[in-house]
Each structure stands twice: as C-alpha cells, then as structure tokens.
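Removed: one protein chain of the complex. Kept in place: all other protein chains.
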C-alpha cells in the first residue's frame, strides 16, 4: 500500500461508512446494471459512470484505498477490505470509486517509484480519474504463471528505449492513456534482474492495440476489455523508465501481492451479492403454486454451504489483510497465495449454485450472475493460476518441515 | 425415433462411416470455427454452412437419425449415438447434418403425429433443410422444470385457435419458419390433459419475437439464438393442431426423452474434443523452456480423471440408447434421467479442466472452449434441471423398495 | 458455559499457556499413543492416564473450561477454543484435562441446574475427576436427529420415577458412576415439554448396560466406548430429577450448543496433528532413492488445500466462540450449526488426505490416523447430522428474506 501511514478507522465510523456506501451501491449502482446487457456496451455507459464518480468525490469516498495526502480516504488495508466487499456487489463499484484494477495497482507503483516528472505526467491525472492506465506483462507465447520468461525487449538506443514485443490480456488498454510495460532491458543479467518497467503513452508510434480479445463472449470496450498489444520499434525516452533498470520483476511482485488481496476482497462482494440473489430467488420462485424453491432441500444445502464458505473466505482474507498491514507484504506472501486459490474456488462454487437456483434466468444476461460466471472463471487463472499458488504455499510449508523448524 | 424400422449397421460399416465423418468434421468444420469469434455472427456464416450441408447430402449422410424412407441415413439410435459424438466435436456438426435441436425433435413429432397437409407444409421443407423450426414451451413466469404449469392459452374461436401468452428460451426462433407452441386449450381437464401443440408460422400476426435473449454474453442470431416470444391474439386455423386436443403434454414428453439422449450424445463429443485439446495443450505448452505443462501431476490427474469420466459416460449413454431402441422410450425414461444429470456433470467438469489447462487462452474465444464453457452450463438446466432428474430417478428406484420388489 | 464470569486472558499469558500445554501434550501424551494399538485396551491405560491427570492438576490446568470458583482454569470460550485445539492433537488430551465429552457437558448442566444435594453427590466427584458420567438420550428405534421422539418413559410412582426404555450410543457408560437420562415424564404435554432429565446411578437395579457397541471395529472399554443401555423398571427417587419436570428438551438443547462448539474446537486439533503428520511424511518418505513424496504435485495440492481449509475452520470456530461468549448460545445457535457441518467436512477431508499420503502405514493402527479416520466419521452424524444443521441454518437465513429483513 501507500507509504503514508494509515491507521484503522474506529469501528463505529467504519460501520457508518460501510452502511452509507452499501446504500449508495444498491440505490445508484444496481440500477445501472439493467442497462448493461453485456460488456460490449461499456463505453456507452461512461458518461453516466462519470456522474456517479462525481457523487463519490463529493461524499469524500474517492480513492478509498489511498492515504489522505494523496487525495484518498485513508482506509487501512483491512478496512478497505470491508469496503471492497461492498463495492464488489456491483460490477461498477470499484470503477466508480477509482480503486479498480489495474489502475489501483499502477497508482501504488507510481506512488512508490515515480520521480517528480513521472508523478506529474502519469500519476496525477490517474488519481484525479481523468485518465486510465493499463499494465502490459503477460505474453501469449509464454506461460503467464512464469513471469521470468519474457520475449518483449526494450533496447537502449541513445536516450531512448526501443520496445519490440507482443502482449495480451492487457486489461483496459482500450482508452488507457498509458501502459506500464514489462520488457527485458538487461538480457545478460540474472533472470530476476532482466526486466524493467517502462511508462509508454498509448499514442506512442509503434504501440498498437491489435484488438480487444473476445473473452468468454465479450470483446468489451473501454475499461471493460482485455487487449492484445504489439510493440514495433516503439520508442520512449529513458526518462520513462520507472524505478531502476532491471527492477521490473521485483516491482511486478510488489504490485501483485496487494493486487491479489484486492481481488479476493472484491470476490467476497460478488459472492455475497450472488448469495443474496440466490436466497431471494429461493423464497420467491414457485415450482408450483404455493411451493417455493426454498422447499427443496438441495437448495437449502447450497444456501447453508455457501454461507459457510463465504464467511470462511472473508475471515481468511481479513486475517491476511491484517497481517499485511502489520508486517508488510513480504511476510504475507504465502498467505496471499492461500487466499488467492481458496477464495477463487469459493467464488466459482457460489456462482455456480446461484446460476442453478435461477434456472434459465441465471443463464441470461438479465442478471449479473451470468457475467460473473463467465468473467470470474478467470479468477482461478489471472495473477497466478491455482496450481502455482498451491505449489508455492505447500513448498513454503514443507521447508519448515525439511529444516526441522516444524514438527 | 421414427416409426420406420431401422436395424443397426454392421460394425465394419459403422466404423468406416464414423472414420469418414470424423475426417470431414476435422477438415471441413474445425476450420469454420476460426471465423466464429462468438455466436453473434452466426447468420453471417449461414451461406458457408449451406455449402457444407450440400456436401453432406452428396455423401448420403443427410438426416443420419432418420429412416431411409424419410430421406435419412437410417442409423439405429445407438449407431446415431456414436455418430453424434463425432458431430458434437464441432459446434456446427449437427446443424450441417440436419440433426440439430430443436429441429430433430420437431421432425420426430411431425413424423408421428402430422397429417398429410401438415407434413407437406411443415415437415417436408424441414427434412430438406430449406426451413428451420422452433419449439415454444418454457415460460419465464413458471418453472421450466414443471411443464404442467402453463399460462399460454389457445382459445378455440370458430375455426381458429387464438393464442395469447409469453414464452422464452424458444431456441432458434430467429429465422424459423414456424413454431410448435404448447398452449392450454382444455383448461378444465386434468392437468396432464390441458395443453395442446399448435403449428404456428412465424409470420402469423400476433406472433412477436420480442428479442433474442442475451445468454451468457451472446444474443446470437439465426439458428444460434434463444428468443423471447409473445403471442397476442395470434390466430391459427384448427388444422394447425398437431395430434389431438389435450395431447400436448404427452407429446412433449415423447419429444423430450429422445431429445435428452441426443443431448447426451452430443455432449460426449464436446467432451472428447475438449479432452483432446487439453492433451495437445499439455504436451505443447511450455512452463519454461523444455518443460511442458504435461510434467505437472495436476494436469496428469485431470487427464486421467477426464478419460475415465468421459468413457464411463459414453458407455452409459450407449447402454441407454440400446435399451431405448430395444424397448422404447417409456422403458428407458428413468435411465434417460440418469444419463441427463450424470453426463452434464461430466461435461462441465471436463470443460472446466480444459479451460484451466489452457490458461488465459482458454478464457478467450480463440478456441471453442470458452463458448462451450458458457453455453453448456445450460446442460444442467435445460430439459429438466439436475435436481428434477435425480429426484425422478431416485423415486423410481425407491418405489421398488417400498413395494418389496427390490431387496 | 458456567454462570461465573470469566474474562479472556491477556494474549501474552494465553500464548505462554498454549506453548506450555503444547509441550506437555507432545512430550507426555504422544508417547502414550504408541501403547494404544486400538481402543480395546483403554481401561488398561487408565492408571497411567491418572498420573498424567495429576500432573495437570499440579500445574493448575485442571478443568480449563470452568471458572476458578469451580476449581477450573477460568478460560473464556474463545481462549478455551485455542487450548482445545492443542489438546485435540492427542486422543487423550481432553480426558487428561478433565474437559472431555460427555462429562464436560454434564458438568455444565449440573452447575446450572443441580440442587445442593445433587451437586454434592454427582457434581463434586466429577469435577474432582474421581468419577465419570454419561448422557443417555439417543434411542436406536428413533432418528437421533429428532430429539422430540423418545420412547423411554419415567413414570412417577409415589416418590419414585420408574424408568423403562432403550438407549444406545450412551458414550462412556462403561465405568460411569451415573447417567443423565432423557425420559418422557409428561406424555400429555406439548412435544417440547414431555421429557425430563434424571440422574440415574449406574448401580441402580434395572439399569443394564447391554453391551459396548462395536463401533467402526472397536468395542472399546471404559471411557472409550459407546454403550447400549436398557432400563427395566429402574427406580430413582424424585430427588434425582435435574431441573424441572418437562424441562429435559430445553436442557438438552442448552447442553448441545456448547457441546458442538467443543467438538469443533477439538476437531481443529485433530486436523492440525494430521496435517503435521502429512507434512512430515511428505518430506521423509521416499518414492525412490532421493525423491521424496513432497516432489509430487498432488501431495503439494493436498497440503496447500488442507492448510487453507483448517485455517478457515479455525477462524470460523473462534468467531462463533466470541459471539457465544459475548451474546450467549441462543444468539449463536445457527452459527453453531454452520461450524458443525463445515468443520466436520474439513476434518474428514484432511484425514482422508493424511491417510493417503501415509499409504499402507496410514491404514494401520501404528499411527492415530486410522483411529481418527474411523471414529471421526461420526463427526458428521453425532449431535445432529450435517443435513439437519444445513437445513436449520438455511431456514434461518431464508426467514430474513421471507420477512423482507434481508435483501
């Protein structure tokens, strides 16, 4: 998180904030969903969402995750976790509060590593919500789970880096003002020290957004999109290097830790909303006159199991948020792996049940369930697939047994 | 199936047929997929698919599920099951062979119940592939799992039925020449005898296709679509009654039995294709130079488990197909329930693993996996949700214990 | 818990206590396991266990769950939960600290409801560890999940209750000084007010312990046993009525709430021990020279998933313990249902994985895994099967949706 100190809110203030934001989300954001049949139309919604953003600014909720000195609300990570769950109940929550991925992660990196010129040019408009950004790391030719293998290069020629390479799943590149690009600048260095991070404005010649990838049926547009991007002799001044040369991998890791916990927090929100929809459906949908779905024990099982699984996930996530707030993200890194796969599995499970309880309606885009069912399948893949996080966590645990520290 | 007698092919002939069709599917149909990013564009593909249909006619494979006397290939149900698996490997297989839902089911109903005039007007063009049809039963206001509860009515006024009602998930209504519509004509009768089936041409005034429902991100078009339909004082002549007045429920059941087994057969094909893609991916995708995904035990587990589950499903489906061919669909009705939920679960499981093994690529529409992942989620819902089929099967089993027949 | 006020320990004191008890358990209790091939031999171990009990008394750890005024350590419920986890790592932990079921629950009932004479005769020796007790509720003829249906009667004849009936799964009846017996005394009352609870000394004529039931291969003996019991004209004085006539059901519920949370706390301990054994095995067992089990990704998956599931269960249980401590067991009753089924499922899962990682060794009684695998299968059945708890929780949740309180 930000380097500025943030202390947790007192419980009463936090609860009041959460209640107010919950009301806002339900009254102002749920209604927008009705007009969004699918993510194709996101750009068309932007003016309306900008009005909502203004309301958020007016209420002092803008940038809840950042310290007040940066124009934020100054929530601690655990407090933000609570808020993030509320925001996650709407597909627009984080966006409207300007704490959406990938911008939130990019802001963190810029806050930590940008020099004054970079701050002014790239960070300030982002904090203000006047621009958006993207993060170009994953390459189609290489396993995203292994960030050490990159083909994109940025060769230093005089005062410029010349970028060549191919990226995809560059989320929100469509309409972004600039990209943070991972590229190899030190090919002879140790694998962990080969890549650097460059700030590349979208209008730089040689920066080509090939397409918005059609993902689970949606090409999307604007913020809701994942681009394939190609860099061909794309030149940026050396001043666009963020952090040190060769520090890209380290910075990417620094970005991913909190990024993963942010995702987990948001997933809890999606799960809660889906759970609530499942319960509403169970009491209101009739199988035959006078006999609601809620009379079926299978539905009761799903509700009980979902309640337990969501609550367990929330406790785990808040526990890790506390650890990270207290001891930093390095100390929390294996716990982050733990919640990453555990909460993603819970989310998929709860969504699957919610869809089933909704029957044919659950398959339509008349509710947000189908969109989440489709797009949050990615939760088990992005920022490291389940398999990588399980492996990592288990190896860390076993190291203590191998060393004799545990018994 | 059709009333005309069909005997099973000899094994050699069948294997030769399957091999030839497999080659056709791989060479002619897989290549079409590349141009179909999502189902939005289906209509645009229709001319190309018509050419493929002509090739199928030329090779004598047209209408594989129907007896030769109806212009078909005359396969027995088990033999068609084997073929259907091959066709199912492409999203276009069944369509190109004119054995796709809902038309195949409608053909069966018309073959069994249509009078000469109905045959000439509705059935012949369908068999020839000059028209398409749809089946309008499910209503948004009522649980699709309980077909006894219908609000759509068809009141007899003189020589006409006047339809009023609201349907949805009327698959392929977009572009269909006519609909088979379930409507209450005998409101005073026993619940099982209230509904009738009417043949309603799409251009009949009062037949309104409200929209193609956006399902899992796709509104689709033409054949690949699910419509919401409204009937407002929509009048058809009494001669458009199919079968007897009040026979609708019985005929719908008659249609659903083989319909479900056809779905199961197609799902095996989807599962096999996904399995094959998962294996290809495992041996070709590298986690790091020289180290393929196939070196990961988790991936090996998924491959082994998928192999077992697909094979088990195929054996179950063919076993039921044999039973149905031999003893008729009434005898097989509980076994059909058994395969309906069992094979649908297998399909979802295999698709989920195949997506995971493909990583980010599996989420894109660059392969058919994401489309199947989204649209075959419906397999656990349409034609009776899992819960209904499990209930039905278990009650039939327990009846024998209650009666003392089993011990 | 006890009516006497207990405040939570400060964290440092609690951690010091936990560390000391952990050392005691590992050094003094793990070694006893080696001599216990199966539970048949429990009685033979009793002298040795009594020595260990004395050490516990000497260290001031006796009756950790009870207030100091009753001779206990005075832990709050959440603090006891932490301790219980440590004790649960040994099959003898709770017994040695005199906080084992069913005695702990019986003590609570007696503390709340016994009159002075009953306290002196029944409670004092129990607190001192000089006697053991049992709780006779479940009847073989009726579903244990429905405590309202009881056939055992206690008819008032003059100054005596005359008991007749048949019980089973009367845990630890073998060697118990007395039983708390649920029997119908008011057959005409409302179902919830029919039963009473009677204190029945084991040597009362007509109190017959028919057998120790062979459960999962063990008849057991002494404390480790589950008896079938028959009451035939078994007479106790009216003074042996505990609480009011007709209050049995209410008191049984009062006993079960904390009883279930105690079980959950103990299960976490079993799961942690099994987890630890699984990890030790993974790093020490070789598949071939130099290649440990820990190199297999399947094993890594199990370790990672188990870690997540155990931690989630602990957080849930402690959360409910806090709620119960703060607001009482009525407020926590649905949350207790939630942890009851959730933690039991986790336990079975972790035990199954630990057995599999141990291979053939895991099947033997050379480790405690097989005993837990067998005997903790009951966790999903006793004190209400999973199905009942899920039903209960889900209905409570849905009630808020039906009433409009939730949305």
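All chains are identified by letter, namely A, B and C, in their written order; residue positions are counted from 1 within each chain.
The working rule: contacts are C-beta pairs under 8 Å (C-beta built on N, C-alpha and C of every residue); 3 or more make two chains touch, one makes a residue touch a chain.
Bear in mind that the values here come from a model prediction, so they are computed numbers and not experimental data.
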Absent-chain contact - pick from B:103, B:139 or B:387: B:387
Touch with the omitted chain, as defined above, among B:50, B:120, B:305 or B:327: B:305
Residue in contact with the excluded chain [from B:84, B:313, B:329 or B:348]: B:313
Residues belonging to subunit C that touch the chain removed from view: 37-39, 138, 140, 142-146, 148-149, 168-169, 213-219, 285-289, 293, 296, 298, 355-356, 359-366, 370-371, 373-374, 377-378, 380-382, 385-387
Touching residues (missing chain, whole complex) on subunit A: 296-298, 301
Subunit B, residues in touch with the chain not shown (by the definition above): 26, 276, 279-280, 282-283, 294, 297, 299-301, 303-305, 307-309, 311-313, 315-316, 319, 337-339, 341-342, 387, 389-391, 393-395, 397-398, 401-402, 406-407
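The rule is simple: only the chains that are shown with their structure count from here on.
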When subunit A is superposed on subunit C by its C-alpha atoms, the rotation angle in degrees, nearest 5: 180
Chain whose average C-alpha position is farthest from subunit C's own: B
Centre-of-Cα separation between subunit B and subunit A, whole angstrom: 38
Intercentroid distance (Cα basis), subunit C paired with subunit A, Å: 43
Centre distance in Å when subunit B and subunit C are each reduced to the mean of their C-alpha atoms: 53
Of all residues in subunit A, the ones touching two or more other chains: 387
